[in-house]
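Structure first, commentary second.
Of the protein chains in this complex, one is absent; all others appear in place.
Then we have chain A:
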Amino acid sequence: MLTVDVTRTQGSFQIECAFSSAAAGITALFGPSGSGKTSVINMVAGLTVPDGGKIMIHGRPVVDISAGVVLPMERRRIGYVFQDGRLFPHLTVMGNLRYGMGLTPAAERSIPLDAVIELLGIRHLLDRRPAKLSGGEKQRVAIGRALLTSPHLLLMDEPLAALDSNRKDEVLPFIARLPREFDIPILYVTHSMDEILRLADLLVLMEQGRSAAVGTVEDLLNRPDLRHLTGRHEPGAVLQGTVVAHEERYTLSRLMTRAGPLLVPRLDLAEGTAVRVRVLARDVSLAAERPIGLSVQNVYRGTISSLVDAEGPYVDVHLDCQGAPMMSRVTRRAVAELGIEQGRTVYAMVKGVSIARGAVGERP
């Protein structure tokens, strides 16, 4: 449980951020570089002090400027996972893991060492020094080290940003499992849409130091008015679905969404898993009539809910497909020729191959 409502002026930069998150889950701070994400997380951590406002962690005010409360960071019961790991080079992996654990009173240690080592898969690394670890291994150890202080809140500042995509896939599933496994809330800073899709429960959109919008991932990413924050160049709609079957013969997975079945490249998820899929607007084409004889497998009937002008010759067409959102980027010329207008029924076509692995995430 985390409540943030703070203001701070840094030179000519004004930070104003307010949001509140539930007990155990991942709250993502999303925004471009310089939008104030790290400033906010640093205030929560206690690395900087807000000019005004309040921060509550686990029902306890760690900052309350009007009441004169500013707890030093070592008393906030937070774990901080930095982008660059920051493992202590003079200690072994085990030494790093035990560092914060040893400083936590035994009565308050709710997260056991063995469970963390097991979950993060770092048992074989315990005797090594950080210099001998790969980037992904370092981040896993850093997560473990922070967890072992049994924090009331885990802060992660772009923990995957320094890793290549293979290493990202190595660490991301571990992060996804943390909130439920250890019953801990996470505040997660990122500018990666893939990470949002696969990790976030609650989304806080940051813009020029302000928290511009707070809501669920599905709600915010599908809102046309927030598109300038959620993907100016790569707009897309987020659908909820369930893995219903794997078609091994074609190495495809069949998802069921409210719009209808969606075939995507084979996923590494069990049948029945709830997922989130982001379908990019540029991968969706529109047809005035139900198309036949196409290679495209995913065709959905929908009603046009709005048209939003995009840069250059493009228009983003927002559709409602039986309650599921869909977005298509077409040229202004196509709009004119097809007679696309609000309220009209059209068919949206999604090429299955266009859905990248990172665009499908297990729903938190």
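Following the convention adopted for this analysis, a residue touches a chain if its C-beta (ideal position, glycine included) is under 8 Å from a C-beta of that chain, and two chains touch if they have at least 3 such contacts; residues count from 1.
The rule we apply is simple: contacts and distances are computed from a predicted model.
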item	value
Absent chain [UniProt protein name; select from "Oxidoreductase", "Molybdenum transport system permease", "Ketosynthase chain-length factor" or "Acyl carrier protein"]	"Molybdenum transport system permease"
Full-complex contact with the absent chain, from A:103, A:274, A:336 or A:356	A:103
Option from A:78, A:143 or A:310 whose C-beta touches the chain left out	A:78
Options A:2, A:26 or A:45, residue touching the unrepresented chain	A:45
Missing-chain contacts mapped onto chain A	45, 47, 73-74, 78-80, 82, 84, 86, 88-90, 99-100, 103-104, 128-132, 145-146, 149
